[in-house]
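For this view, one protein chain was removed and the others were kept in their places.
To keep things simple, chains are lettered A and B as they appear, and every chain counts its residues starting from 1.
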Amino acid sequence: MGLEEKLPSGFVLTTVEQAAGWVRKASVFPATFGLACCAIEMMTTGAGRYDLARFGMEVFRGSPRQADLMIVAGRVSQKMAPVLRQVYDQMPNPKWVISMGVCASSGGMFNNYAIVQGVDHIVPVDIYLPGCPPRPEMLLDAILKLHQKIQDGKLGVNAEEAAREAEEAALKALPLIEMKGLLR
Amino acid sequence: MSDHTHGEGQNGNAVPAPRDTGGEVIRVRKGMFGANNGGDTSGYGGLIRTVTLPGASSRPYGGWFDEVADELEGALEEQDLLPENAIEKTVVDRDELTFHIAREHLLQVARTLRDDPALRFELCTGVSGVHFPGDKGRELHAVYHLRSLTHGRLIRLEVSAPDSDPHIPSLVEVYPTNDWHEREAYDFFGLIFDGHPALTRIMMPDDWQGFPQRKDYPLGGIAVEYKGAQIPAPDQRRSYS
């Protein structure tokens, strides 16, 4: 007794993009990629109380070749960076990256020789998730936002067009240092 | 501020160890706020302070400290090693006993400390490197903490080496647990432990240049950008100490 029962003549028109996005967002397989403190919160999210299974994501894949979501959970050291990139390269397309926690997003409080100052130096990031570490609810929120992003994903020429637009917008964007306003 | 705790606590005996004057000068601090290029308007630009670590103590050290020192000296004499050659100085500070050991005798002293039934320091809790660039000729210190489970005691050994010749004998054959600890100290401070079975980098990537926890190695942070402003990395900022 859902939407499907109310459809006129039993069929519905949509685009391939939307259908593909809808299917993809409901079957995201995260890779088992824990680094530091955030990995513990990621495991907590998978465990009983927060229960990632509600979003069809409880199966963390041990092999990156079976995964399409990498949750970079924790600080990325200079020594780990090549490994992380290799894991990312091993994942089949389409793939997404959540940068979980401030250390992965920007280096956080570890502004020093050992830590990569933001995992976006190595892999493209879809969602930045702040917090040190983020609560499981925050990770769930990031995952839901990522689901929406996957749902809205483009295919083929539309994808190329979207990428081009994004690049143009980024080139035109005002650098942070030239922005005015509150210091943040 | 710390004087009133000498010789108390686990040591039982409340006799503070008499202190020779003159400790180890590790640094001379000049000015304030780290502004050495004339930008300091605080009026403290001419401030000069020497930083001195606690100096050698003389007997009695108090409590079981004397017993350990006696036993160690006796055991070294039995091995035809003059204690004053091996033990450069003994420091009792904050209820802790430190032997400064000449590096060429470190291995023998450690073996004695481990094997002598009256000493029996079975557990070494690793080595911690400390870099004092201002302590000329003794820039690199390796600090070992030895714990005796038999007697419930804890002592510290301190060995120093100059930056130009950063060699210290390895303690791995006496305390195998020091294997990784010495690799770590090598990785961070460039201390070369002679006789270590495989002295390679452990924390940093194998091709890393430099020894990152030395004082002359920068922190390596980057400036953090905000809207219309930049905050320099922590080691580039004005400092108070």
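Following the convention adopted for this analysis, a contact is a pair of C-beta atoms (placed from the backbone, for glycine too) under 8 Å apart; a residue touches a chain by one contact, two chains touch by 3 or more.
What we mean here is this: contacts and distances are computed from a predicted model.
Looking at the choices "Aspartate carbamoyltransferase", "NADH-quinone oxidoreductase subunit D", "Mg-protoporphyrin IX chelatase" or "Peptide/nickel transport system ATP-binding protein", the name in the UniProt record of the chain not drawn here is "NADH-quinone oxidoreductase subunit D". Remark: the omitted chain is touched by one listed residue; of A:96, A:110 or A:128 this is A:110. Within the whole complex, the absent chain has one touching residue among A:25, A:75, A:95 or A:147, and that is A:75.
The residue from B:81, B:118, B:192 or B:219 that touches the chain not shown here is B:219. Residue A:132 is the one among A:26, A:132 or A:166 that touches the chain missing from this view. Chain A residues in contact with the hidden partner, per the touch definition given at the top, are 32-37, 39-41, 43-44, 47-49, 60, 62, 64, 74-75, 77, 79-80, 83-84, 87, 109-115, 132-133, 135. Of the residues in chain B, those that touch the hidden partner chain are 1-5, 9-10, 26-27, 29, 51-54, 93-96, 98, 122-126, 128-131, 143, 145, 147, 149, 152, 154, 156, 175-181, 184, 188, 201-205, 212-213, 219-220, 234-235, 239-241.
Quick note on the criterion: only the chains that are shown with their structure count from here on.
With centres set at the average Cα position, the gap from chain A to chain B is 46 Å.
Here chain A touches chain B in the complex through residues 78-79, 107, 111-114, 117, 176-184, going by the rule given at the top.
Looking at the complex, you find that chain B touches chain A at residues 203-205, 208, 212, 217-222, 224-230, 233-234.
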